[in-house]
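Note that this complex is displayed minus one protein chain, with the remaining chains in position.
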Amino acid sequence: MTASGVLYHPVTVFALAMFAGWLIYLFGKAIAPASHAVGGKLRTYACGEDVKGSSFPTAYHLFHAAFIFTLLDVLALVLGTNPGQVLPWLAGSYLVVGLVAIIILFKD
Amino acid sequence: MLNGLVKWARGKSPWVCHLNCGSCNGCDIEIVAALMPRFDLERFGVLLEGSPRHADVLMTTGPVTRQIRDRVIRVYDQVAEPKFVVAVGTCGVSGAPFYPGYNVLGGVDSVIPVDMYVPGCPARPDAIAYGVLKLLGTLDPKADALVKEIESRRDTTGLVYTPSEMAEMRQANETSLGQTAARS
Amino acid sequence: MQVLTPLFHVFVFPGFLFLIAFGLFASWVDRKLVAKMQNRVGPPLIQPFADLIKLLAKEDIIPESANRAMFAVAPLVAFAGVVASAIYVPMWSAQAANSFQGDLIVVIYLLTLPAFALFLGGWYSTNPFATIGATRVLSQLFGYEVPFFLACLGPALAGGSWSISEITAAQADGGWFIAAAPLSFIVAMIALIGKLERVPFDIPQAKTEIVSGPEVEYTGKRLALWKLSFLAETIVASALIAALFLGGPHFWGIPFGDMPAWLAGLVGLIVLAVKILLIVFFLSLTRAALARIRIDQMVEWCLLWLGIPALVNLGIIIFTMS
Partner (left out) sequence: MAKLDFPVGPQHPALKEPENLRFSVDGELVVDADIRIGYVHRSIERSCSERNFVQDLYLCERVCGICSNAHTQNYCQAVEAIAGVEIPERAQWIRMIMHEFERIHSHLLWLGVAGHEIGFESLFMYVWRDREVIQDILEMVSGNRGHYAMTMLGGVRYDIAPEMVTKIREGLAFLRQRAEYYADIATSEQTFLERTSGVGVVSGETCVQLGAVGPVLRASGVAFDVRRTFPYLQYDKVEFPVRTSELCDVLGRTLVRVQEVIDACDICTQCLDMMPEGDVNMRFPRKVPEGEAVARIEAQRGEVIYYVRSNGTDVPERVKIRTPTLANLPASLEMVKGGYIADIPIAFASIDPCFSCADRMVELNDVSSGDSRTMTWAELVKLSRRKS
């Protein structure tokens, strides 16, 4: 692999871009006033009230949506990796199965 | 150079967070009215932000009531430095008609430092816009030029007060009150 | 040279600096257009830049209950994802800075990184508004991501390639894929609104509901980086849509072949910039004309009215090609 090949690899490019973003952080750090924790500055913002910061288990609806997402994502990849040349009728029937699945999921 | 750039940017882009400390709504709607097509504060870079974390200027209205006091301090603390406070309306300046009430602590400056006073009941949108501009003028010479231009075009006496002017007025007020008290 | 060119691509053009500059410009165009549509004057040209510098020069606060590492790194990941994806999208000619078979999928996944990072950043802020915003980011992602992917497959199948550069090159003669995949184009445009979290799909940031959602605890440079990420994503995603459906830097009647390379590149860039600005115009128009809808309405509507048309268009392409 050539030097430019390595540099153009998505992982390298991503790392370089991270570095670029970090440069922005550095620039910000250079011009911003230092942070001092005064009073309730570091407390969770809750409209001025005192609320304990905590994450919470999310709702069931999210999983429903996540299921549809996974289904369609797989569908898209299968369709994508079979760009019309190999077995069009298979891709077509898979498409129909996917559509039926969406309709079933939307029924409830 | 960098310092100048930062100063310029601060003067150019004040994001406002609105904080009601117990106002009657009159000034609040005039603040919103200042963002409307007629006055359009966005042409000076003013944006109304929801979170105090994102804001540079805290626009407070109304006298500080006993119950809101701690929340005002909390919200003020949560604004990132550098931050400015504009007290809008006569209540925000002094507590106005509600002041001797059992639940009212007085003006906003009795709780948090104030950088610009915009009196009026309710403060007019143009006065609010002028107050913000004047605050910016202390940061950015260009905004200051704009303020000078406005001042040359219309009479702006008494529209807004800087903290030093306010302190002077209060001093004068107290002196005259003291004299009256001594005479009687 | 072999090392310098990639570095130039990442840091200057079409990466880091270009994205920031053009992103800020596009943001000004957007704000000005919306202001005009709302009968206002609008901000001056320099405004987004001033906002950026001002944000960078603000104090940086990390709430004590937040997960420091995640809170700090999330905006970086979002930004890096967008900048990285710009390398594989054609910006000045049909050939991107770099391309390989499958870079379309890489770009699509890189462009979902801001949403995932926003989710993580919001979630680890442990703020009630940020938590709800983060959940909304994810729910919304489920709504638009699949239709967007399916819509991008349309040109891929029509062009018979997995490389964005090849797909764009296939449209050089003027046969834009918007003709072959009109439904996919519409779906991609609407999904783009969701991707960029703009009205009517600004649900995760809904200012009047959850203050500003996942970004609520962010200040200073980290907030600036969030804003930059989404500005840059506007540019890259618009360029991607332009490359897939609108012939990228090509335009009828412009003889790129007869020009010297630098002129062809410049003209190509200008043509693409105009196309991007047209897409931004569309985004401004929807922002000015519509109200924000609810997350449940959004997810259902998207899967039904974006997912199915995209699939139908795909089906048509598959069958007409075989």
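Which chain is which? They are A, B and C, in the order written, and residues in each are numbered from 1.
Criterion: contacts are C-beta pairs under 8 Å (C-beta built on N, C-alpha and C of every residue); 3 or more make two chains touch, one makes a residue touch a chain.
As the structure is a computational prediction, the values presented were derived from the model and not from experiment.
Asker: I'd like to know which visible chains would be in contact with the absent chain if the whole complex were considered.
Answerer: Visible chains that the missing one touches: A, B, C.
Asker: Please pick, from C:R40, C:H250 or C:K275, the residue that touches the omitted chain in the full complex.
Answerer: C:R40
Asker: Which residue, C:A66, C:I132 or C:V271, contacts the hidden chain when the whole complex is considered?
Answerer: The single option touching the absent chain is C:I132.
Asker: In the complete complex, which positions of subunit C touch the hidden chain?
Answerer: Residues touching the hidden chain, for subunit C, are 34, 37-40, 128, 131-132, 135-136, 199-200, 202-203, 206-211, 287-297.
Asker: Since one chain isn't shown, list which residues of subunit A touch it in the complete complex.
Answerer: Missing-chain contacts on subunit A: residues 46-49, 51, 56-62.
Asker: Touching the hidden chain in the full complex, which residues of subunit B are there? Just list them.
Answerer: These residues of subunit B touch the chain that is not shown: 17-30, 32-33, 36-38, 48-52, 62-63, 65-68, 71, 75, 97-98, 100-104, 121-122, 124.
Assume only the chains that are shown with their structure count from here on.
Asker: Report the inter-centroid distance (CA atoms only) between subunit A and subunit C in whole Å.
Answerer: Comparing mean C-alpha positions, subunit C is 13 Å from subunit A.
Asker: Can you pull out the residues of subunit B that are in contact with at least two other chains?
Answerer: 6, 51, 53, 78, 81-82
Asker: So which stretches of subunit C touch two or more other chains?
Answerer: Counting only residues that touch two or more other chains, subunit C contributes 53, 57-61, 211, 216-217, 220.
Asker: Using the touch rule from the top, collect the residues of subunit A that touch subunit C in their complex.
Answerer: Counting only subunit A, the residues touching subunit C are 2-4, 7-8, 10, 13-18, 20-22, 24-25, 27-29, 31-35, 41-47, 51-56, 58-59, 61-62, 65-66, 68-69, 72-73, 76, 79-80, 83-85, 88, 91-92, 95, 98-99, 102, 106.
Asker: In the complex formed with subunit B, which residues of subunit C make contact?
Answerer: Against subunit B, subunit C makes touches at 31, 35, 38-44, 46-47, 49-54, 57-61, 207-208, 211-212, 215-220, 223.
Asker: Can you name the residues of subunit A that touch subunit B in the complex?
Answerer: The contact residues of subunit A facing subunit B are 30-31, 33, 35-36, 38-41, 43, 45, 47-50.
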